[in-house]
Structure formats: structure tokens, C-alpha cells
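A quick write-up on the structure given underneath.
Selected chains from the complex are presented in situ; the others are not included.
When the chains are written out, they are named A and B in that same order, and each has its own residue count from 1.
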Amino acid sequence: MVKKIEAIIRPEKINFVKASLEGLGYPGMTVTEVKGHGSQKGITEIWRGRCFKVEFLQKLKIEIVVTDADVKEIVQTIVREARTGSIGDGKIFVSNVENAVRIRTGEQGDSAV
Amino acid sequence: MVEVLARDILLIVYMLWLITTGALVFFMQAGFAFLEGGQVRSKNSTHVYMKMCTNIGIGTLVWWLWGYAIFSGNWNYCLLGVQDPASVDWLNTFGHWYTMWGFCIVSCAIASGSISERFSFSGYIIYVILYCGFMYPFFGWLAWSAGPLLQWGYIDYAGSVVVHFHGGLTALLAAMIVGPRLGKYSKLKKCGWLFEFGAGECKTYPGHNVAQMMLGVFILCVCFYGFNVGSVLIGSLCEPSTEATARRMIEILAADLPTTTLNTTMCMAGGVFGAMFGGWLINGKSDPLSTGNGAIAGLVAICSGVAFVHPGFAYILGVACGAIIPLVVKSLDKIGIDDAVGTCGVHCTAGAIGGLATGVMGLIRNTYHGVTSSMGVQTLGFIICIGYTAICAIILFGGFKAVGLARVTEGEETTGLDLAEHKTPTYPEFVIR
């Protein structure tokens, strides 16, 4: 079974997460710039002398597709490396992938991951 | 004979200097383009550059056709250069035409800022024709050329009032007539048919590019040396040049050149310091937009008395004009006037303060290099400018509103003027929030 791990993290944590994952030998990852809004309050910015609230904060979304067996370890690693303990650390979502295809070779299923 | 030769050499030097400073004044269009362009959202940025291009393409034509003739009060100066060269004092008239052209389109560019992100392009084209063709030249004649204000001894050396306050008040009134940008306020409040204020909650629309805005600031700063110091010669040598002896020309230059340059420098620096300090006082941090605008505010304020005040006074004047910028922004937000790029805090208030400050300096130091400043005349000139500008601006922008040229449609405003008016996005490749 193939699973997709989707983690929303603080942008500055990406290097730590990646470094730790490299130890585990993950197959690859896809990173997207996102803006998030959760329990975190947003920050105050100033524009021409006037304060205002920016509610969406910059986050990174990491997507890693792996076989079932690796999910737990990868999730744990991300949690460990991306945590600061303060609000805004982000979330991880795991979901099912029905099929995976490697474009270069056309392989399908587990081996394509 | 030596005298004549010396005077002619000085006139050539003067012409070369005018061409240099005039080119700098012209380059202020780039300054305004980026100052305004960086402070609006990226979907309206190219539209700003197009407005500055309009100043150049159409403002120049109008100035040449009849604007300068009104300004100088001499109808022979319509279509300058088409007449027989022999009939005009070529060197002087032309130099005057050229530098005053730059001043005119600078003044014209000011109101563009306050009504940015919503005013229609065709409306702007007509505004340029009317502002450069009538509104500006007539007041220029009044205060500078041969009009009564000049004769009463009104001092507005490089145009704090004629160029900046005049443009800045137009900007303020235009913003009041055109009304706030879509969604800027939670409610709208009409004041008669003409004025439209925002009310309720006021949102902040940050612009898209501080780097670009700062480029505009730096360009304007360096160009203001042309603006202020380039005014030395115009005021003193241009008209009376036939009588001027070489010695007299040298004396005027030797008196004014150092004074204007030093004061320009000091007031600009004061503006920066004031705005940094004002921002810090109000928000706990010095913010870049106030600071950059502070430099311009200082430079605007000093124009009026640049050859008259002393450098310490100039610095303090700058500090005052810079420090109130965040206050002006907050006040306008509160009143419900949506000045999209903070034009009023820079041109309207600083222009006014600068014009009056020359009168204040006159209380401290009555005469300097033969020039006298009187608080009374300065105030009178200021009041006349308010009246004149208010009437003209209301007619102009009220007219646009009446014929439906004042604003683009809501859909166009949402899409952004770049696509709606010019079908060209500013950054075709970049992903934007």
C-alpha cells in the first residue's frame, strides 16, 4: 500500500527535516509554498506608519509518498525535527494513494515510489 | 568687451547647467513611477508607469502648444521654436521653457498617487491636458512669472507651494471626490453628491515592492538637487539677463549655489530622521515607507526657502515634516480619505509647512543676500493657493465624476488596472499572493 504524508511546517525547519530524513533513506519529496492560518494569531506588520494584522503566515508543505511500512518512522522524524513547541508548528496528514507511476520508466505501484 | 564675453560665457555655462538640472527634473518622472508603483498592489503597477508616460507624451505637447505661453504670460511663446529664431532671446526663453516643463509634469504627477488603483486611464489623460494646460500654468504665472504674488514679494524659490502643495492639495481633493478603493472601508459615507468618504473599519492594502519604492525615493532625492539648485539661475538670471552684468551674475550665483545645496542636503536628512523618529514614536519601530517618504517630504518643504533659510533651520524643518507623516496617514484613514500611496503627507502637508516656514525664517532673519521674507505675504500666498486649487480641483474631478470618467468599474478594479486598462501584467512570470 502506498501512502502520502503531507506535512505543513515552519519554513525555517525544512533543512533540519530534510537532513534527518536523509538518514532514513526516503524516496523523494515535493515541497510547496503555502500560507497557513490555524490557532496561530498572525503577526502585526506596518505599512506607511500604520499597523495591521497579517493572518496568513508563510509555511511549507512537504509531500512524501511512501509505502505503508515507512510511514510511522517518517512521521515521527518530521514531528521531532519540526517541533518548536509553540503555536504554529503545523500538522501532518496521512492519506491513501491508490497508485503511483514513475514517469521515467512507467513502473507502477510500490516500486514506483 | 571683456564684460560681454564674460557674460556670454556665463550664459553658456548657465544653459549647460539648466540642461543638466532639467534632465534631473525630468528624471523625477521615473522617481514618481517607482515611488508610486512600489506602493500599490502589483496588479496596478504598470498602470502607474503608463500614467507617467502620459505626463511625458501628452503633458509635453500641451506645454509646448499653449501651457508655457500661459505660464510666462506671453502668447508669442505658443509653439515655441516654430517662430523665427531671431525674435526670441533663444538661450533664455528656451532654458526657461525646458526647466519649467520639468516642474510642470512633476506637479502633474503628484495627484496620480492619491487616486491610484481606481482612477481610469482615459480620465487621467484628460486630467493631464487640463492640469498641464491650464491649472498649473496659470498659478505658476501668478506666483512666479509676472503675476501679483511675485510683485508682492512672495517667496517660493523652487516651488514648495506652486509645485508641491498645489499638486498635493489637488491630490487630496481628488481622493475625496473619487472615493476610497473597493473594500478599503467597510462602509461608505457620501457628503453631498461630490465627496465620498470611507467609514467603519479601515483595511490596510500593502503595496507590493519596497525595493521599488525605495528606488523611487533615491531617484527623487538626487533629482531634487537639480530641482532646487537648478532654480538658482532661473529666478535670478533668466528674466533680467539683458541688464545683468557678469559681475552681478557671479555674485548671485556665489550667494545662492552654496546656500541652496547645503539646505537641500540638510532638509532631506532632517526629513529622514524625522520620519524614522516619528515612526518609532508611534509604532515602536522605524518603518521604511515613512522613512523614504520622509526624505521626499524634507525636500518638498525646503523648496520654498532654499536660498533663504539657514541649514540648522532646514534640518529642523525636515524633522517636522518627516515626523508627522505617520500622523497624517492615520488621520486620513480616520477621516475616511483613501490616499493610496500617502501623497498628502509628502506633498500637501510638507509643501504647506515649507511655504509658511519661509515666513517664519523671515521673522528670525529679515534679509539674506538682499531677499526679504514676510510672514504676511507668505500666508497670503498660501491662502490664495488653497482657494485657487480647491476651485480648480473640484471643477476638474467633479467633472470627471459627472461624466463617469472618475473610476473604473468594480470588476476592473478587482482585476487590477494593469490587465483592465492595458492588458499587460507587470510580472508575467511571478506568482503573486
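Structure notes:
The criterion applied here is as follows: a contact is a pair of C-beta atoms (placed from the backbone, for glycine too) under 8 Å apart; a residue touches a chain by one contact, two chains touch by 3 or more.
Remember, predicted model here, so these are calculated numbers, not experimental data.
Just one of each chain type is placed here, yet the complete complex contains A x3, B x3.
Methods note: only the chains that are shown with their structure count from here on.
Mean C-alpha position of chain A lies 51 Å from that of chain B.
Interface residues of chain A facing chain B in the complex, by the touch rule stated above, are 35, 45-52. Touching chain A in their complex are the following residues of chain B: 39, 203-207, 278-279, 282-283, 285, 287, 289-290, 293, 325-327, 329-330, 333, 342, 433.
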